[in-house]
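One protein chain is absent from this view; the other protein chains keep their places.
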Amino acid sequence: MIKEFTKGFIKENPVFVMALGLCPTLAVSSSVMNAIGMGLAATFVLVCSNIMISLIKNFVPNKIHIPAYIVVIASFVTIVDMVMEAYVPALHKSLGLFIPLIVVNCIILGRAEAFAGKNNVFKSMLDGLGMGLGFTLALSVIATIREILGAGQFLGMQVLPTSYKPMLVAILAPGAFIVMGLLMGAMKLKKKK
Amino acid sequence: MEFIGKIFVMAIAAIFVQNFVLMRFLGLCPYIGVSKKLDSAIGMGMAVIFVMTMASTFTWLIQSYLLIPLKLEFLQTIAFILTIASLVQLVEMIIQKLAPALYKALGVYLPLITTNCAVLGVAILNINENYSFIEAILNGLFGGVGFTLVLILMAGIREKLEKAELPRAMKGMPIAMIVAGSMALAFLGFSGLKL
Partner (left out) sequence: MSYFLKLGFVLLVITVIASGILAYVNSLTEPIILENQRKAKAEARLEVLPEAATFDSIGTFNAENVFAGKDADGNLVGYVFLASLYGYSSDVKSMVGVNKDLIVNKIKVISQTETPGLGANCIKPEFQAQFSDKGLGEMKVNKDGGPIISITGATITTRTITNSIKNGLLELEKLIPAEAETSEEVTK
């Protein structure tokens, strides 16, 4: 039971190991705040849609699995979108386009199809929570590296002495790819041993 | 003449300055996943250009003539993703009937496109940026061209990388990311371009 929950952290980490959900990972990891916001939003959608899908899986004929799942996911994404706009407008603005794009995040549809469509409600919920937190963890790691290198800050607070000249490229698009590539390499190296 | 100039500006902006993959981070999964071979990169690219243009057209019409008049803007995400999914199905069926050769080339990529965030991304961007109907179509078309361009470039590089001697841990995905980073760095050069 615990394994369903913790496998998403390292062993089956959706980002580093399975290379899913790359677009939001790279796009919103320029600051730790954005990364955590995005991670939690996606976790909420993952947990809710996993629960919902494992509840309805027996009523939905095989042929229309995917469209039905997409509708369920899109509804939860829209709810997150509206609630965030109402209560955390600043974060909603800086995540912008990538909130509605949670719909096409392959992690969510992937888990729905591979796990929630086959397992019971409780297990699906744990799976969603674990995967979601694994996603959040991966995002935060990348964002921490990028924010510290690129702005000398962590969560908006200055952590490096102001005499440090920020390595701007880390915060721009190329930095996202390069940090991601190096981290993936490091994960692979660890696995080999 | 002015119209042609405008098209040119939009093309440069969508293909280079705001490249969907390298600058906006849209469509990364196929960019990394389908760029191992040049042939498949070209096939995927063509399919994406086609679907992005169609999706821009239809989602714009749905937003302007269905969702806004009925005050149903909050259904945007559901409506768009369903439109794209059915569009992809429809395109698949039509191509299969009318152009079997083309279907053979593109067929395997079409189902993958539904979850390509560049497609849903361009549809939502068109609405967020208040584009007119023509601008939306052009944005979809040139966005797709920009995607195809970097996909093909990437595939070309990766075919060569196959033969390169690399540390074992960096092979495959990690080195692809680093290469993408270098390409993004090169594309950053376009960003000073103010049109």
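In this document, chain identifiers A and B correspond to the written order of the chains, with residue numbering beginning at 1 in each.
The criterion applied here is as follows: a residue touches a chain if its C-beta (ideal position, glycine included) is under 8 Å from a C-beta of that chain, and two chains touch if they have at least 3 such contacts.
Since we're looking at a predicted model, the values are computed, not measured.
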Displayed partners of the chain not shown (whole complex): A, B
Touch with the omitted chain, as defined above, among A:N13, A:S31, A:N50 or A:T136: A:S31
Sole residue of A:M18, A:I36 or A:V60 that reaches the chain not shown, by the stated touch rule: A:V60
Missing-chain contacts mapped onto chain B: 18, 74-75, 78, 82, 191-192, 194
Residue numbers in chain A that touch the chain omitted from display: 30-31, 34, 56, 59-61, 63-64, 67-68, 71-72, 74-75, 78-79, 82-83, 85-87, 89, 93-94, 96, 147, 150-151, 166, 168, 171-172
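The rule we apply is simple: only the chains that are shown with their structure count from here on.
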Chain centre separation (chain A, chain B; CA means) in Å: 21
Complex contacts: residues of chain B adjacent to chain A: 22-29, 32-33, 74-78, 81-82, 85, 114-117, 119-121, 124-125, 128, 167-170, 173-178, 180-182, 184-185, 187-188
Interface residues, chain A side, partner chain B - complex: 19-20, 22-24, 26-27, 66-67, 70-71, 74-75, 77-78, 81-82, 96-97, 100-101, 103-106, 109, 169, 172-178, 180-182, 184-186, 188-189, 192
